[in-house]
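The complex appears here minus one protein chain, its other protein chains still in place.
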Amino acid sequence: MAQLNMVQAINQALAQEMARDDRVVLLGEDVGRDGGVFRVTEGLQERFGPERVIDTPLSESAIMGCAVGMAAYGLRPVPEIQFMGFAYSAFEQLFAHAARLRSRSRGRFSCPLVVRTPYGGGIKAPELHEESTEALFCQAPGLKVVIPSGPYHAKGLLLASLRDPDPVLFLEPTRLYRMVKEEVPEGDYLVELGRARVARPGGAVTVIAWGSMLERVLKSVEGFDAEVIDLLTVNPIDFETVLNSVKKTGRVVVVHEAVKTCGLGAEIAATIAEEGILHLRGPILRVTAPDVPVPLAKLMDQYLPSSRQIQAALEEVLKY
Amino acid sequence: MAQLNMVQAINQALAQEMARDDRVVLLGEDVGRDGGVFRVTEGLQERFGPERVIDTPLSESAIMGCAVGMAAYGLRPVPEIQFMGFAYSAFEQLFAHAARLRSRSRGRFSCPLVVRTPYGGGIKAPELHEESTEALFCQAPGLKVVIPSGPYHAKGLLLASLRDPDPVLFLEPTRLYRMVKEEVPEGDYLVELGRARVARPGGAVTVIAWGSMLERVLKSVEGFDAEVIDLLTVNPIDFETVLNSVKKTGRVVVVHEAVKTCGLGAEIAATIAEEGILHLRGPILRVTAPDVPVPLAKLMDQYLPSSRQIQAALEEVLKY
Amino acid sequence: MPRETIATFEIRRLSVLNEEGKADESLMPPLSDDEIWRMYQAMVLTRTYDERAVALQREGRIGTYPPVMGQEAAQVGTALAMSPSDWLFPSFREMGVHLTLGYPIHQLLQYWTGDERAQKVPPGFNFFPFCVAVSSQIPQAVGAAMAVRYRKDPVAVLTFFGDGATSKGDFHEAMNMAGVFRLPIVFICQNNQWAISVPLKGQTASASLAQKAVAYGFDGVQVDGNDVFAVYSAASEALEKARSGGGPTFIECLTYRMADHTTADDAGRYRSPEDVASWRAKDPVLRLERFLESRGRWTAGKGSEVKTWATGMIDEAVQQMEAIPPPGAAELFDGTLDTLTVRQESERKGR
Partner (left out) sequence: MPRETIATFEIRRLSVLNEEGKADESLMPPLSDDEIWRMYQAMVLTRTYDERAVALQREGRIGTYPPVMGQEAAQVGTALAMSPSDWLFPSFREMGVHLTLGYPIHQLLQYWTGDERAQKVPPGFNFFPFCVAVSSQIPQAVGAAMAVRYRKDPVAVLTFFGDGATSKGDFHEAMNMAGVFRLPIVFICQNNQWAISVPLKGQTASASLAQKAVAYGFDGVQVDGNDVFAVYSAASEALEKARSGGGPTFIECLTYRMADHTTADDAGRYRSPEDVASWRAKDPVLRLERFLESRGRWTAGKGSEVKTWATGMIDEAVQQMEAIPPPGAAELFDGTLDTLTVRQESERKGR
């Protein structure tokens, strides 16, 4: 087994699945000749050719719309949106078409595509390069949303996404791209979609996170008897795992990069308040970014949830 | 005072504000000569001319983007998106630009516009004509979202929106357009944005709704000691009013047209679970549409929350 | 080097059959008498279907319906140029294509009753369901054409849309993409000169829609959209070109929306009776009848035989449509995902 960072793990998953399944086709801005602005698709065009790793014009909506048509025709397209903030101009095609094609064709057509896009804050990039609006897409029935928290899960989740019969939005936390290396099996393995994992067992409080916040949470909970859950798939959420932990701890803190209002923490807290309230000892706290637009680099540290804020929330819920 | 339906009340508010403030300009598809597909802007082009009531090409993103530029230049544009489902192709301009212009120009520019769009289900229209995805837009800091529940509030809320210094998404429940008439003062009056109202006082359970679900909730709670809150503004939500009611009742049911997952009920339940949990006797229940795409006419009744479902939820929470 | 000219473009218009039903023999496509008669039958069937659908809506037996009256030639002419392996990405106002190619008529009507299930296109038809979000089907069609190119299949992709659709970003991004990759696709714009209440000059300042193809580096041509022969030859040529690697074509069918935008619309609010009347003389069905008559192949008697045949087809379809039991709540969930989520499963049980 090799030590890979997330960029390498994703690249390997794409290369292996393309070798295995000729229906898999990549398209997007700068994904070919340039190998992607983060080098995630490096070497794939040389290996698989320009008709399978397609450098497109600067047209997010058409990239997404084309992927829908390709999927319906029988391919397994992997459109890349260069940064999540630019998915907004492809919103209609993803939210109203990709997610609904199976339903609006009553199963005559399906839409097995995987939208890959760099996601989240902390890389000192310009405006709209550090968005984390996953909750927008979790409101689309028919669309799965997956967010890996490290290289090992990135590869296994991406392979599972590429074999899923329905559309998947695969969000790649840019802050993690090269931050950590992990043992990543050379071979083929799947990490099941729709399953969360207990990243750290504990008894006194359940902390729920995903993507790049997981790493921050794991650092922050040291010295606390905290059980940390890594959602991995944020739509649909594995509430079975979440509620089992809450039964045990009775205390919950949700941590995410997105703004608080209508961030994904809302759905998590609401479902716990609906199905697990009798196990709760106190309030469900959300540690999130404030309700402001994503700032530029200099204010990013004040924007993203900090260890101090996470620990303050832990201390608060532990009072109950 | 005249008895007006919501179409008439909105038309009157637009006409009166246009007469009062020459910065107010309407633009959209079929808003002029045709008076809007629901006749909401009827007579306004004749009265104010084609440069103030502008029939645009079929271009939702440009309609929204133009409104941003008009607002920055000093006008108060009122773009109409013919149906909420077509706002998806204008998502970037609304979510990433209108909502952020004040912030990204650090106050040099503001964006006082009011996006009007017909919203919600129950009118037997084709696909994408009955969307209720308000929660998508409530995740945009800088954007207010307003949903009237009847003619009186529609006029007062729209006048307040037209005078607000920041962008407002004004969602008009199509099912209510001509359903009820109310006394609507001829003159100028404002219904404050960001304030919910107690539509029906009660002591045993708090039921939270807005838009066309309010009418259904009010019918359904008869015989229950239920306090019904009409949010009116769904972003920002008036949690003071909500929490005061929860303090009293200790029981909560939220009702909305949208799908359950990441619908606005999630934010409401989460905030109550965060700030009001000690007053709760039992679970916070959400009565919503199921997690499926909005269906066509024949299945709409099975899709929208029914009185039966609302009453079942009331009986359930009253067990605690 | 002063103001040098770096490029010149010519936009051309094809017209074969004039309003009097006279055909320009030099441009007449190679069609047998039987094929022309089938064109006629398809156009009458479309007209008959359309009249009935409007009546059914008035009687409350179906929901809001968008009439195709006046646009039969653009639809029938294109349909007959298609081959069974071609793919179609329609908007919602080209049911004449479906009718010409033998699509189940009751299912067309069922869709307008607001029944999900009618969106399931039967096997054998490479058609996407109707698309209401104007222009959003166009990039999807381009994507199918990219898949065709990748698979090297002998297939052409065809997409229909209206004049209003040309103002949308998706039209532009898709046309541009098709040009860059020289894809096997034909863009058919039914320019019926109205987008609900917005007339063509309120939609764009360009003199023709055909010239919009100049922006994408491939051919755009305008045809008389009420001339079934012109439409047929332009479509045949473009489809053949697409299948043989010649790249995309944009065809503007200049026609007119004779009826209201939909049964929920009142065109009287925004256009004059004169405007409409002037187009009645250009009726595509009438024109073809005159042509056939001049060839001694049409008489009032033969005409009413065809009408009777068409009426019978529609009568039967209406019966079939009305015999369909309403959908159950389970239909809300089926087909949402290959495997329902835990939440969907419980919601499904709850109904």
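Chains: A, B and C, in written order; residue numbering restarts at 1 for each.
Everything below uses one rule, namely that a contact is a pair of C-beta atoms (placed from the backbone, for glycine too) under 8 Å apart; a residue touches a chain by one contact, two chains touch by 3 or more.
The structure presented is a predicted model; accordingly, all values stated were derived computationally and were not measured.
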item	value
Neighbouring displayed chains - absent chain, whole complex	A, B, C
Of B:Leu4, B:Ala96, B:Ile229 or B:Ile284, the residue in touch with the unshown chain	B:Ala96
Hidden-chain contact residue, picked from the options A:Arg20, A:Arg33, A:Arg47 or A:Arg178	A:Arg33
Option from C:Ile6, C:Ala277, C:Ala300 or C:Ala323 whose C-beta touches the chain left out	C:Ile6
Hidden partner chain, residues of subunit B it touches	25, 27, 51-52, 54, 56-57, 59, 61-62, 64-75, 77, 89, 92-93, 96-97, 102-110, 141-142, 164-166, 194, 236, 239-240
Residues of subunit A (touch criterion as defined above) contacting the omitted chain	29-30, 32-35, 37, 55-61, 85-86, 88-89, 124-129, 260-261, 290-293, 295-300, 302-303
Sites on subunit C contacted by the missing partner chain, in the whole complex	1-15, 18, 24, 26-27, 167-173, 176, 179-180, 182, 201-208, 210-212, 214-218, 222
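Everything that follows uses one rule, which is that only the chains that are shown with their structure count from here on.
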item	value
Taking each chain's C-alpha mean as its centre, the one farthest from subunit B	C
Whole-Å gap between the CA centroids of subunit A and subunit C	40
Inter-centroid spacing, subunit C versus subunit B (mean Cα positions, whole Å)	36
Residue list for subunit A, restricted to those that touch at least two other chains	61, 89, 92, 96, 103-104, 141-142, 236
Subunit C: positions in contact with at least two other chains	116, 133, 136, 169-170, 336, 341, 343-344
